[in-house]
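One structure follows; several queries about it will come next.
All protein chains but one are shown at their positions in the complex.
Lettered A, B and C in written order, each chain numbered from 1.
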Amino acid sequence: MRRLRLGMVGGGEGAFIGGVHRMAARLDGHWDLVAGSFQSDPDKSRDFGVSLGLAADRAYPDYQSMAQGEARRDDRIDAVAIVTPNATHHSIARAFLDAGIPVICDKPMTTSRADADDLARLVKKTGLPFVLTHNYSGYPMARQARAMIEAGELGAIRVIQAEYAQDWLATDQAGNKQADWRGDPSRAGPAGALGDIATHAFQLLEFVSGLQAEAISADLTTFIPGRKVDDNVSVLLRCAGGAKGMLWASQVATGAVNGLRLRIYGDKGGLEWAQETPETLLFTPLGQRQQVIRRGGAGVADAAAHATRIPGGHPEGYLEGFAQIYSDAAELIRAHHEDRAPHGFASLAPGVADGVRGLAFIEAAIASSASHGAWTPIN
Amino acid sequence: MRRLRLGMVGGGEGAFIGGVHRMAARLDGHWDLVAGSFQSDPDKSRDFGVSLGLAADRAYPDYQSMAQGEARRDDRIDAVAIVTPNATHHSIARAFLDAGIPVICDKPMTTSRADADDLARLVKKTGLPFVLTHNYSGYPMARQARAMIEAGELGAIRVIQAEYAQDWLATDQAGNKQADWRGDPSRAGPAGALGDIATHAFQLLEFVSGLQAEAISADLTTFIPGRKVDDNVSVLLRCAGGAKGMLWASQVATGAVNGLRLRIYGDKGGLEWAQETPETLLFTPLGQRQQVIRRGGAGVADAAAHATRIPGGHPEGYLEGFAQIYSDAAELIRAHHEDRAPHGFASLAPGVADGVRGLAFIEAAIASSASHGAWTPIN
Amino acid sequence: MRRLRLGMVGGGEGAFIGGVHRMAARLDGHWDLVAGSFQSDPDKSRDFGVSLGLAADRAYPDYQSMAQGEARRDDRIDAVAIVTPNATHHSIARAFLDAGIPVICDKPMTTSRADADDLARLVKKTGLPFVLTHNYSGYPMARQARAMIEAGELGAIRVIQAEYAQDWLATDQAGNKQADWRGDPSRAGPAGALGDIATHAFQLLEFVSGLQAEAISADLTTFIPGRKVDDNVSVLLRCAGGAKGMLWASQVATGAVNGLRLRIYGDKGGLEWAQETPETLLFTPLGQRQQVIRRGGAGVADAAAHATRIPGGHPEGYLEGFAQIYSDAAELIRAHHEDRAPHGFASLAPGVADGVRGLAFIEAAIASSASHGAWTPIN
Partner (left out) sequence: MRRLRLGMVGGGEGAFIGGVHRMAARLDGHWDLVAGSFQSDPDKSRDFGVSLGLAADRAYPDYQSMAQGEARRDDRIDAVAIVTPNATHHSIARAFLDAGIPVICDKPMTTSRADADDLARLVKKTGLPFVLTHNYSGYPMARQARAMIEAGELGAIRVIQAEYAQDWLATDQAGNKQADWRGDPSRAGPAGALGDIATHAFQLLEFVSGLQAEAISADLTTFIPGRKVDDNVSVLLRCAGGAKGMLWASQVATGAVNGLRLRIYGDKGGLEWAQETPETLLFTPLGQRQQVIRRGGAGVADAAAHATRIPGGHPEGYLEGFAQIYSDAAELIRAHHEDRAPHGFASLAPGVADGVRGLAFIEAAIASSASHGAWTPIN
């Protein structure tokens, strides 16, 4: 089974998420990075690519020439990873899909619902694999939670509490490269914490619960003077089937680091999971003792076991969860090459539909907040 | 310094909170229980009082004869503890205040804002001590948090997350004495989880932060068919000074036990406290390492040290926090007897003003939820 | 049922454990403090007693006159609490037992095995109740652990890890009243951390496991120059039935507060309990998910339910565990008065036999350490 060939757009010197994608792609041994267009300066892009071991002619000056150049090769890339600021995702993804190349795209998928719908149509039309790196859904214990709910172990879901708290934007971070583009609507889109982290919490909430949020009431705040996007997000949710939820996302929660946390309560049981301690899932069957479910431990669902590399007690973390998305993508692409259904649990990988939901959520939150928290449908 | 004499209305056989009040009153040695009217059946009330060591003639058949009987005695009670279902608090408190007897009342103070205002007027008019047992504000580490915020250690408050999750009403509890009266609007008032636990979270939020919530948007839910009051409460808050908050209270959160938790984030630091692990307070000064502040440990504020009995590492808990309210009440009453200002930190005890805020919160939440979450002022 | 009358020897101004005994005796409402000899200065002892509400003639100048005076009264005390430095326990206990008065004694029971055996003989001869306040065995979850092991839920015990770490003696504490007597062999006996805290860990280990330690190898250390007793204790244990154990006690473990912790592993399951988080017990049945057993929660043994006051999630702590010993003592004494077997689980209270084991442990540890860790029997 040959390794797959990966290209990358974005992720040059000083980028955070590009390096993460590369480590995630390497970890499970399914991918070799062979092509890329890493930064806007063509010389720097080429030098950076060569420093990563690429052949000089596959370190392209821009994504357009890369899409065209790769499309012409017999050994063309099996997928492109798009790790640029949000506002460029749509046109880059379009270019590669048009060139017949599958896409692995960072989130949020686009900066408007219209663009998201456009990509969804194109993915449908081309039939190409499209994976969106809502990486937290790659954690084994998140998949365990989903499997338990799907199997009915929580009964009917009543209450969902999702949160994602950080503090790295608790002060004006002008000059910080990561902060600058995220705070610039022309590059990040109209959503701040809403797009950067609330969408992760929202995707995880729907992924794990199996429920769709039907309507939300939102209150967006910008605490730092001069900041052009929200940095604190409060949302009430109403889900299909009558479940109620709350979602909080903040990048000014002083002391919080990367506090993504999900709690789901049904009439037969409740679950708690926190990204910073990802190896355990707390489960309380109604009226019984609480159970600590460990990755690699007793009573783990197939979907979680499949997403695990090493025995329990040997902590897996963020990169392993992210790598799972890359391994899922590899299987989706191999299945596409071989014109067969994907094996195992690869279809759990988030895709274009999650991207559309994310933009629907972003636009509904902005609209609700602008109209004094009016309940606004997500559809 | 003589022990104070306590009377009690309510708290007979099978009651939960009456027994808690008695243990709390005993713990610090400031109170002797000497009079009471414990249940509606006069014989049972007398027998129960005698079983507690009361003289038979001070185990009264009803609260009216108790108020009058005690008022006539030279050794009359120094305070009455009211531990009946909510709907009777107002008239009982009125009777004792009218008889010149200080009141220690369980929460919520009344079942309507009008009744709460009425008690506030009467307390003001009589000048009598009135303590409301929002007991969680008696925990040393809750007072530590308040002292730190008051001292500016968090800077300007931006975000407050309060929650109180339980699961004991996750099923229909018909026949459970504690559940029955709480679910009966004629005894508990119109609020379910809202009155029973959300008011605790709300009081603690305002007590610790020193901020007043100015307006809320609420979504109340009743998940159990046939239940007449809410069992899940979702609230967005806007506080004086621009802070934003969320408050969640639930009695159907399967697996939660008594999960009162408060997190407050300012521009200089953040705090986290949870009632189930009350001995520690987590504090992160902006950009520095997180600190674990322990009751009885290093760097504890006077207000917290004052509320502590034994060295750190020897866990104090719920009864000690509750006892603190009784010790505060003792000091308030002694100061009243001696016509002096109360010593130390006794004025931290919650009182009639907290009761008024609680009813204002309840009525605003019900009104907001009834009007699709419209932002509703609390004043 | 009348309240019992308690006398106290020791526990005057500035004492720590005397105040704890008084709170513990008050909490559950079984005891009234009516007599005492609190400090060596007769005037101060009387004044202190009166300040606690005692009649002046029952605030005695010394324990001898107290034992004799009380023995002559019709309303004599039902028990005496001995809370003096260790070296005086034996003669004080003797005096009261000789006077026909039951004893509640702080630990360690005496400062020599010979004195401990002497008390054991006297208790046997008089038939009087004798309770030793190894208070940690009063915690509900410690009793839960014992009940589970007794019921075979752990199978055959293989490994026991006990530890008790503090840091309050990490520096020379000369001038600290609590430290001074504990560091003075003439008042505390020959054992430092060994007597003060290692005995607690040892008693808990035997209480919970149901096993007796047959032999130990010990290494005692004194880290603070000039200190006359050990401040760090390392012990290997061999238990009846082949179980192996380790016990560590330290008062120089910088950062530790009151870290008593017990872990027991059998061939069918394992248990973990820590005094600083006493409300939960972690249980892992072999090959299954770990379970969190909560005081007041699902699947709690009768012996633990009996030792609980308030619902789970409302933390009980150190004083409640200590109060349980006083409630057990009350029942033992009432049963003695009524010449019947004690009800419920009162016999779980530690007694003179635990005291003898404690001194056997102390003497074996000192002997082993003095002979280069030679394995030394405890019998």
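Definition applied: a residue touches a chain if its C-beta (ideal position, glycine included) is under 8 Å from a C-beta of that chain, and two chains touch if they have at least 3 such contacts.
Quick caveat: nothing in here was measured; it's all calculated off a predicted structure.
The chain that is not drawn here is touched, among residues A:71, A:179, A:319 or A:374, by A:319.
Touch with the chain omitted from the figure is made, among A:22, A:158, A:182 or A:357, by A:22. Across the entire complex, the residue among B:40, B:65, B:288 or B:371 in touch with the chain not shown is B:288. Residues of subunit A in touch with the missing chain: 1, 3, 16, 19-20, 22-23, 26-29, 51-53, 166, 168, 257-259, 275-279, 294, 297, 309-320.
By the touch criterion stated above, the residues of subunit B touching the omitted chain are 283, 287-294, 297-299. The set of subunit C residues touching the chain not shown comprises 154, 158-159, 161, 163, 167, 170-171, 217, 219, 221, 223, 232, 234, 236, 238, 242, 244-246, 248, 250, 252-256, 263, 265-272, 282-284, 286, 290, 372-375.
Keep in mind that, in the parts below, only the chains that are shown with their structure count from here on.
The chains touching subunit B as well as subunit C are A.
At the interface between subunit A and subunit B, two copies of one sequence, more than half of the residue numbers in use are shared by both copies. For the pair subunit B and subunit C, the distance between C-alpha centroids works out to 35 Å.
Separation between the centroids of subunit A and subunit C, computed from CA atoms only, is 55 Å. Inter-chain spacing, taken between the CA centroids of subunit A and subunit B, is 43 Å. Residue numbers of subunit C whose C-beta contacts span two or more other chains: 294, 297.
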